[in-house]
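One chain of protein is taken out of this complex; the other chains stay put.
Entry: subunit A
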Amino acid sequence: MSLRTLRKSAAGALMLALLLPILAACGGAPAAAPTTAPAAATTAPATTTEAAAPTEAAAPTEAPTTAPEPITSAEPGVLRINVGSEPDNVDPQLASFVGEIQYIMMAYQGLMTFDQDMNPIPGAAESVEVSADGLKYTFKIRPDSKYSDGTPLTAKNFEYAWKRLANPETAGQYQSLPCGIIKGYSEWSAAACQGLTMTETMALDLPALEAAYGVKAIDDSTLEIELTAPAPYFLSMAALWIGAPVREEDVAKGEDWWYDAENYVGNGPFILSEWDHGNKAVWEANPNYNGPLGPVKLKKVEYYMISDSQVAFQAYQNGELDMLGVSPEDLSAVETDPVLSQEIVNVTGSCTFYFGFNTQKAPFEDVKVRQAFAQAFDREAWNRDIFGNMGSVAYSFIPPGFPGYQPDLKLWPFDPEAAKATLAESTYGSVDKLPEIKLTYSASARNNARFEWVAAQLKTNLGIDAVLDPVDATAYTALTKTDPPQLFSLGWCADYPDPQNWISLFQTDGLLSSRVGYSNPEFDALVKQADVEQDAAKRAELYAQAQELLVTDAPITFTRNDGGPVLVKPYVQGVSEESITPIDYWLGFFNLANVDVQP
């Protein structure tokens, strides 16, 4: 359950503010009161909230006279969570969004999976053997593996899935991920990897390219994958949804084969037993699952698609949901509520947010200007005042908990005096010589308030009058790809837990470096070396050096990592701060064997 799906609508907040007097008249539902806090839009609490506070506080003091009702689950063994919306496509080789992946990973088990420390471990494979040169991976499929309907699962099924991923006709969003890694992938997936048009690709000798592709089932239990160069992160890649073993006979049922629950047959921990589109999806434990996430204690998991966070909050309080994310606006209300505050579990996220400085546009071609801006931003205050200390402050790219996280890499702590000094060292010399600074961001009621705060920071700390430039959300994404603004705000969320997934994006013409026009040959050399280094310690060291260089060059400056409190009912077992990982598809997923719902 991604925090992003739990955003509340400003409209909902407004309406609750209006409702307050009516609620009070209704004879008070203390349960409803905590939802009133978000009326405050984003920054300061509104007067309505303050007005509500006394009544809210009064409720608990009266409560102790009667014994608190024990909180019990609706049905033991059944976990109910809100996923926010209906996924648009859950085909493993096409899907890409969080809300889609959390369907795939329930129904399917890839060759690998992750343990709770985010290390790749064998999943559907029983073991994996890597050749000495790091080029050949031999996966042994667990014996007697079956799909949920009882048909056998063999290495052939994985061969089919990995071929389907590479097949140019598939054209999935993640098709470019294994480019240049698996042998023959780039040649076959010519459109995604080499930029050929579909017509040009179709003119190639596709059967020959398929035959040369480095994924082969040697026998029913052995799958061999050959790489072009050593890639220690390949095991993490093999744990992703892109290699989920879909069956040919299911895919053959039509373009939207995945739309019918009965076609969505996998080898994962759960069976999609009912999919009431736009409303709920019901998962039942798969008795044939033999992977490391099981044996599963839960009988059922129910996904609900409540798009408004206020409604979801009501449902949680009404005992109709067992877990729920908390939006920043709800935070103080949740923390002061005697019941809800006991149900808080803090999670760490998998995203890092940052400000991008377009190094091709003045004044950010000057590294000193970029560094000065990095020093002039009070990250602590940003996270505290705007996000209520949800998540954490970020000084470098890889977030806490992930392999490659460098807690001591804090080159640009907040220091307005130092920032001014750094700016003075730049070719511009002083603030008044800087060109106009335009702060471009994705427009929303919430962001408008946030970026006014950012502009105020720049004014206070550097004396810069930044111009706010809100842009419609979708248009904003397009803008950051095609014509990145001078100064913009963006984030990156992990695909898989390996430094390569973060650091290599800033190689020259990389996915993220191209947005800020960053290019540093020294950095490129380090990353290139690290990507193929087979010695784990040496590899980690190389990435660490590269990250340090990235932070020094400051083409972007990091602000915060996501995360924060979620609510978990006391009868849910196995979902705690220790047992959740930042890459959980829903909280506790990688601790699945221990997750249960008590009576």
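The definition used in the following text is that a residue touches a chain if its C-beta (ideal position, glycine included) is under 8 Å from a C-beta of that chain, and two chains touch if they have at least 3 such contacts; residues count from 1.
Note that in this section contacts and distances are computed from a predicted model.
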item	value
Chain left out of the displayed complex - its UniProt protein name, from "Transketolase subunit B", "ABC-2 family transporter protein", "Ribonucleoside-diphosphate reductase" or "Binding-protein-dependent transport systems inner membrane component"	"Binding-protein-dependent transport systems inner membrane component"
Among A:477, A:534 or A:598, the residue in touch with the chain that has been omitted	A:477
Residue of A:126, A:308 or A:385 in touch with the missing chain, whole complex considered	A:308
Option from A:155, A:261 or A:595 whose C-beta touches the chain left out	A:261
Residue touching the undisplayed chain, where the options are A:97, A:405, A:453 or A:571	A:97
Of A:71, A:202 or A:456, the residue in touch with the unshown chain	A:202
Subunit A residues touching the omitted chain (full complex)	11-12, 15-16, 18-19, 22-23, 26, 29, 31-32, 85-86, 88-89, 91, 94, 96-98, 168-169, 171-177, 179, 191-199, 202, 255-256, 258-262, 276-280, 304-308, 310-311, 314-315, 317-318, 320-321, 351, 353, 442, 471-481, 490-493, 495, 511
